[in-house]
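First comes the structure, then the notes that go with it.
One chain of protein is taken out of this complex; the other chains stay put.
Up next, subunit A:
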Amino acid sequence: MGYKAKFRVWRGEGGEGRLEDFTVEVNEGEVVLDVIHRLQATQAPDLAVRWNCKAGKCGSCSMEINGKPRLGCMTRMSTFEESETITVTPLRTFPVIKDLVTDVSFNYQKAREIPSFTPPADVKPGEYRMQQVDVERSQEFRKCIECFMCQNVCHVIRDHEENKPNFAGPRYLMRIAELDMHPYDVAERKESAQEEHGLGYCNITKCCTEVCPEHIKITDNALIPMKERVVDRKYDPLVWLGSKIFKRQR
């Protein structure tokens, strides 16, 4: 049943910190977040960690466990050896506020840069008619719980602070794809994805897809199709000619 686990947790605030060692009780069926909570209740009452639903639905408890971005609430202790030292650190791409809590405001800023859902002006609430098959593509992306682990792991910004202003990150490029695939959205999404939100930075290494706790196929289903649509628009001479002749509606 229960055993004592060795935990190494990053502690610190104000730009300074270090890994601290703990020995802590673990019981059958527990997840990493349970152990962090036990540390709070018994050894480190001011240990900072974000969490909320504890069921993998809110995306609050993102952290790096043995160097991999994971949700603390969805990482079962039974996936580790009892003798293993488990190292828990904050998400690396975002500035640390304290301990395991990082400043994720970058993501909210990016969210605000993506133009919102834009339906045709003449469709009234209650009049929307869409087939299931047509909403399913966007529905997959709307499963996103905004844990920001894809943003954290994406190498375009993980170690390249300088790319942050020009790159929305997988979560928000996927948001653009979601809107572009929405049956009723009429806004231009393709050129701006490339020109303003940095779709071109993505070189489809699929790191985002690998860490997604919702198993959304971010690269295959959102980013690659979006890149293809951009290419169609940019280089298709017919589309180009059409846009010159019939001034596209905005």
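Note that a contact is a pair of C-beta atoms (placed from the backbone, for glycine too) under 8 Å apart; a residue touches a chain by one contact, two chains touch by 3 or more; residues count from 1.
FYI, contacts and distances are computed from a predicted model.
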For the chain that's not shown, choose its UniProt protein name out of "Succinate dehydrogenase flavoprotein subunit", "Spermidine/putrescine import ATP-binding protein PotA", "Cytochrome aa3 subunit 2" or "Phosphoribosylformylglycinamidine synthase subunit PurS". "Succinate dehydrogenase flavoprotein subunit"
Please pick, from A:Gly29, A:Pro165 or A:Gly200, the residue that touches the omitted chain in the full complex. A:Gly29
In the whole complex, not just what's shown, which of A:Lys4, A:Lys68 or A:Lys143 touches the removed chain? A:Lys143
Where subunit A meets the left-out chain, the residues are 13-14, 27-31, 34, 40-41, 45-60, 74, 76, 78, 97-99, 101, 104, 108, 111-112, 115-117, 119, 123-126, 128-132, 135, 138-139, 142-146, 179, 182, 214-215
